[in-house]
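Missing here: one protein chain of the complex. Every other protein chain is in place.
Should a chain be cited, it is by its letter among A and B, assigned in written order, with residues numbered from 1 in that chain.
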Amino acid sequence: MFGLLVNAIVAGLLLGGFYAAVSVGLALSFGMLDIANLAHPAFIILGSFIVYTLNIDFGVDPVVAGVLALPFFYVLGSAIYQIYYYSFERRGEEALRGLAFFFGILFITEVALILIFGVDYRFVTAPYIGPSLYIGNAELPLRMLVPFMVSIVMVGLLQLFLSKTFIGRAILAVSQDDLALKLMSIRPQRIKNIAFAISIATASLAGACLIIIQPVEPSIGRDYIGRVFAIVVLGGMGSFPGMLTAAMLIGVMESLTATFYGPSWSPAVAFGFLLLTLAIRPAGLMGR
Amino acid sequence: MSALLQVEKLGKRFGGFVALEGIDLEVTAGERVGLIGPNGSGKSTLVNCITGALRNESGTVHFDGKRLDRLPAHSRTRLGLARSFQLPKPFHSMTVAENLHVPALYTVNARHGQHLSPAQIDARVDEVLTQVGLHEKANRRPRDLTQIEMRKLELARAMTAEPKLLIADEAMAGLSHSEVDDILALLLRLNAQGVTVIMIEHIMRAVTSFSQRLVVLVAGRKIADGAPEEVVRNPEVVKAYIGE
Partner (left out) sequence: MPYVPTRYFCLIVALVTIAIAFASRLATNDYFFFAGYVVLQYVVMATAWNILGGYTGYVNFGTAGFFAIGAYSAVVMHKLFEPPLIASIVVGGFMAGLVGLGMGYLTLRLRGVFFAIATLALAIVLQTLVTNWDFVGGARGVYIIRPETGPFGHPYIQYLFVLMLALSAVAICIARAIEHSKLGYGLATIRDDELAAEAAGVPTLRLKLIATVLSGALMGMAGAPLPYYVTYLDPSSGFNLAFAVNSIAMPLIGGTSSWLGPLIGAVLLATIQQIATVTISSALNLLIVGVIMVAFVTIAPNGILGLFERGVRARRRPAEKEAA
């Protein structure tokens, strides 16, 4: 019983680390830019399939493939922001139509992937898929540990980028106040474009992590919608440390639920957290 | 005589930032009060706490003998507390006349013992539109209005609710000299009809000529409260506000 508990918590922390990779892009787009990108999980699945193609057809390591695909996702994100800005944000219509726009993108991406790859589960091969490390009784499967580390490195680098570079600080500024930037004669939508493009770029690595952890089919992205929004809201919207904590929390809760009640119940965990957060503490766990 | 509006020890914070602290304010029925202060001093926050757009964390607000500060904003409007917004917020999918139908339907008709028929509502809306000089624009959309007409619509919507107290939040910002006089005359007429008015304003000429009493907020605290000519000579006010 105790061993089961320890293993469930360790697995949950590893899972939570991976959830941080999935959520970090949304913490940037939704948390900081106030763009409710519902399609974010769909881009992650797209990332998984690109990594899958590079891995199966060219034998590229999944993580390397995720890095290789980064520029493509950056450009994609930039293009989507342009459409979003000119069609919704500038007109002040982001509420209803902007949401519908992203919902449409989510749907189009999913169906397009089904048309290309079918509905079968796809997986990648890499030396670290299969073996495990053991620390005492706790099992650390490498297919969980590698995504965990990729995720922590990615979140850490993004945090450094935001706090140390000029553009990073401009992104933080735009999340606080458009006007301040205008006074510095920086166009906010230029900064927002970069930030949104980065947020979509993270989907490439997150997609790589996802397909390392589990086989992927086009429609599993939906399972992540409630989860990523729960994590970002719970984490206090724009804060990376908060997001990381929330991701770990939800990872552990899901892992415990899966261990003691069965895996088919775990999708409900994130939603429960999301509703509770919205109802009781909309500012999030770490919120003021 | 008891106060129409009584604010006691009101406090509001945003995260670590203290926006308002220990605000006491009394307004007597029929009074014209001016609320001034530099940008960011908490004037709009105070208005939002009184009208219910924000919830205050500490202190109380009483209006007409009833405690307000746990009531939702619409209940406060129904009790007789109306406001205009600093940035006009018209219902842009409706015509000007329809904009005024909303408070008639939802505020006047929601009050106990009152029920206006559709014809009476039309008449009431007509009357208010004539009073503010928007009669000719009754069937236009807000997007067709000029800046001053937009301000007038904002005031007209508050007036249609038949308030006891009207809070005009910078109703004259950005208007020309003669337009300011136009709005001032309107508010004075309203006050003469028995409506208590709190005016929040940056234009000193307007606020000092209008107000019987001036209240000064600086950095979330009330630093002066009295007759306009005394307040503008108060050294603390001069230092914090006019002197900057």
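The rule we apply is simple: contacts are C-beta pairs under 8 Å (C-beta built on N, C-alpha and C of every residue); 3 or more make two chains touch, one makes a residue touch a chain.
Here the structure is a predicted model, which means the values were calculated and not measured.
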{"item": "Chain not shown: contacting residue from B:M94, B:L188, B:A219 or B:V232", "value": "B:M94"}
{"item": "Selected residue (touches chain absent from view) among B:A3, B:A53 or B:L175", "value": "B:A53"}
{"item": "Hidden partner chain, touching residue among A:V51, A:A126, A:I225 or A:L249", "value": "A:I225"}
{"item": "Positions on subunit A contacted by the hidden chain, ascending", "value": "36, 38, 83, 87-88, 93, 95-97, 99-101, 103-105, 107-108, 110-112, 114-115, 219, 222-223, 225-226, 229-230, 233, 262, 264-265, 267-268, 270-272, 274-275, 278-279, 282"}
{"item": "Where the unshown chain meets subunit B, residue by residue", "value": "51-53, 72-75, 77-78, 82-83, 85, 89-95, 97-98, 101-103, 105-107, 110, 139, 157-158, 161"}
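Keep in mind that, in the parts below, only the chains that are shown with their structure count from here on.
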{"item": "Averaged-CA centre spacing for the pair subunit B and subunit A, given as whole angstrom", "value": "45"}
